[in-house]
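Note that one protein chain is taken out, while the other chains of the complex remain in position.
Each chain gets a letter, A, B and C, in the order it is written, and its residues are counted from 1.
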Amino acid sequence: MSFNQIIFIIFSSMLLENVILSQFLGICSFLGVSKSRKSAVGMGLSVVAVIVLATTVTWLIYNYVLVLFDLVYLKTIVFILVIASLVQIIEIIIKKFVPSLYKSLGIYLPLITTNCAVLGVAIKASQNGLTFFNMLLYALGSGLGFLLIMFIFSFLREELEKRKVPKAMSGIPIALVVASILAIIFSRYVGIVKEDEGEKEKELPRTANVISMHLTPSDEYLDNIIRRMK
Amino acid sequence: MKKNLITGLVLSVFALICGLLLSVVNMFTAPVIEARTEEKINNSIMEVCEVYKNNKDTYTIDKESIKHDEVDSVYLVKDENGEKVEVIYVVSAKGYASTIQMMISVTKEHKIERSVVISSAETKGDIKTHDFMMDGKDSLADFDKLSGSTISSKAVRKCFYTALDLSYEDLK
Amino acid sequence: MATKYLVTNAPYLRSADHGRSTHTVMRDLLIGLSPVILFAIFKNVIMVFIKGTYVSVLQAIYPLITLIVGPLTSALIEMLCLFIMKRKEITKFSDLLEEVKNGFGFFPGLFIVLISPVYINMWVLIVSIAVGEVVGKMLFGGFGQNIFNPAIIGRAFMAFSFSNLIGVSCFDPSMNSYLNAYEASVVDAVAGATPLIRYSTLTDVSYVGAVEPFGNLLDFFLGTIPGCLGETSFLACLIGCIYLSVRKVIDYKVPLIYVSVVFLNTLVAGLFMGQGIWYPTFQILSGGLMFGAVYMATEPVTSPKTNLGRAMNAMMLGVLTVLFRLVGNNPEGVATAIVTMNIFGLVINRYVVRVRVDGKLDKNEIPGLVIFLSIFVLIFIYNIIMIV
Partner (left out) sequence: MTKKENFLKGFIKENPLFVLLLGTCPALAITTSLENAFGMGIAFIFVLVMSNTIISLINSFKKLKELIQPVRIAVYIVIIASLVTIVEMIMQAYLPDLYNSLGVFISLITVNCIVLGRAEAYASQNTVSDSVIDGISMGLGYTLALIIISLIREFLGNGTITIWGDLQINLQGVFEFLHITPISFFTSSAGAFMVLGIVLAIMQAIKNSKDAKEKEAKKQEKEVK
């Protein structure tokens, strides 16, 4: 896996396939907590940590227990238990070792159990058969995407408070409209991150037809084709 | 300590009961789901393979007579004399965050006849109806781009490559 | 928190200082826009009439119709919204008119027309103007309250939901809507619609491939190249910019920094591609860069209020525009950059004002600042990596 590929996965899951704006996961906490920046950033950071940990654990359980014993249908129940206990464990650990952090993050941790972003990313990562490394990057990117939107949105919400928003629109409705505008803007970022083009050559199969493509095949590859044609 | 143990026990009893219940339901639904999948695959074969659809009585389809690492399964279409007419591949395209499974039929002339998406875990529904514009092509020069989806065009492209490539071996 | 300065959303801080009303500003803005509008009419209506390549008279005067319909639609929708929202306060029709006039009601529509293709479908235009006006402006509370630039919201909506209709001329579906009747008969089909769209399809960058199909760089400067209705002429935007800066309606530093950052950035990119000085010149002359820099990036409501904030904003705009143009699938890039900076402008404004007012940052603000700065730095690094 090249550096470019790593960047591609993280940025794509962060910007283009953003958990909130394009996959609609974690909207409840997004609308509920984005009002003050401190809580938005706190929530975002805890979600990043929990998503990465929970996805890793559930991925391992899914691939090495559930699939092997043919118990895939138990995934929802197992995943949610894993997430709930993980959140509990993290809470205990933080409370014991970093009390100052617990003070600022503590109240958001229990909320994360019912944040559908965590369960959603965990289910998607396991079900779609990602490799371990891809899964890690995907989880990290998704978490960072959540954090980014929470961060941006805390500013927007704060700004909206100052504006003379009509009474009917104030609060959640205008926040949703702004989210819609953000979704439009984010959709324009397609192509900013590009997949590694260099890998394409290596992956070329041995078909003779490929000659007609725009790519310039390597010598070894051409030899292969000529051998085949004979 | 004892209290904790009891609560833990209660929780596991609940989990166990639920697990058992689920396995009972699974026992009933699993065969139905399997039958559905099979039916779907049969329908897809009809859709991608015109020759077989028109000559159901005389033509035969062999499943998994050949094994390749790159594809999920292979179906060979033979006419009444046992000549190979077409080959159908079930291939999975893996993007960074989702997978789609599609069926690609390749003719004797090593041209892609048709392709359909069997299952997809894409967030957006449009990929199911997405036409990859590959029908009747024997090279991939003008491949329609799938931008903005978790399935990169590269992954789908690779599926078509693989199908075309393997057809040289399988249709000998 | 002790505040030495009053930070409000008042749209024109300076105009208040100078004792000018929004009416004067509006008149200035109209005069500042007039070179662009006049040039658009000259190029797309008068020239077409002179060359006589139009199919019907309606097609020849279509740009003129859009230039009238756009602002009118915008003003009407604003009136309607105001009527619904402030039913109790407004009783007379003249009050309503006054309100629309004070709220610059017809400007979003005018801007959307100027940054749309020449032969855009009328209903697409009207729907986009309605969305820009309502969603971008009125839902936030009207003039001076908007967070995003309403015109760009409308244009982005158009690009987002009418991607199949936007490039198609409403007179002949086989024709490109960016080319006026005269250009459609002159520019060959291979050349593609606008210089930037053609550029984005080029595999080899060269002067012959990018510039020559449309004339030479002087044509780019004057604006006799295909493109959106009002944004092709660098010269007209420059005249407008000078007038508006002299009248102190806009801050001349913003377009200056914006355009020079784009120039420098593309100069470096061009050097790595083995291109000469024509390449950055081509990049700053084509597309809506100058129009966006003069009339949209400077919009007082949505841009930061301090000098430092504005400079940072303009710099980021330049970096993002080049990023979108050269790396993204987005041949234009200016609108996306401006609307992106509408968001980050808030962040910049917030921190810069805070530091100015309090002399230091609140402890609670630091995680946010770190996130923001890391985004900022990441974009810079990414930009450098990608263009090299």
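Here is the rule we go by: contacts are C-beta pairs under 8 Å (C-beta built on N, C-alpha and C of every residue); 3 or more make two chains touch, one makes a residue touch a chain.
As the structure is a computational prediction, the values presented were derived from the model and not from experiment.
> Would you list the chains present here that the left-out chain is in contact with?
A, B, C
> Among A:M43, A:I123 or A:L136, which residue is in contact with the omitted chain in the full complex?
A:I123
> Footprint of the hidden chain on chain B, which residues?
Within chain B, the residues touching the omitted chain are 3, 6-8, 10-11, 14-15, 18-19, 21-22, 25-26, 29, 32-33, 36, 40, 119-121, 123, 125, 128.
> Could you please point out the chain A residues that touch the chain left off the display?
Looking at chain A, the ones touching the missing chain are residues 21-28, 31, 73-77, 80-81, 84, 113-116, 119-120, 123-124, 127, 167-177, 179-181, 183-184, 187.
> Residues of chain C in contact with the chain that isn't shown?
123, 127, 135, 157, 160-162, 165
Going forward, only the chains that are shown with their structure count from here on.
> Just the number, please: Cα centre separation of chain A and chain B in whole Å.
Centre separation, chain A to chain B: 26 Å.
> Between chain B and chain C, what is the gap in Å from one C-alpha centre to the other?
47
> From the mean C-alpha coordinate of chain A to that of chain C, what's the distance rounded to whole Å?
Those two chain centres are 32 Å apart.
> Two or more other chains in contact with one residue: find those residues in chain A.
Only 187, 190-191 qualify.
> Specify, in ascending order, the residues of chain C that touch 2 or more different other chains.
329
> State the interface residues of chain B toward chain A in the complex, per the touch definition above.
Listed in rising order, the residues are 15, 18-19, 22-23, 26, 92, 94, 96-99, 110, 121, 123, 138-141, 147-148, 150, 152, 154, 158, 161-162, 164-165, 168.
> For the complex, give me every residue of chain A touching chain B.
8-9, 12-13, 16-17, 22-23, 73-74, 77, 81, 124-125, 127-130, 134, 137-138, 187, 190-191, 195, 200, 203-210, 212-214, 228
> Which of the residues in chain C come into contact with chain A in the complex?
9, 85, 135-136, 139-142, 145-148, 153, 156-157, 159-160, 323-324, 327-330, 336, 339-340, 343, 346-347, 350, 364-365, 367-368, 371-372, 375
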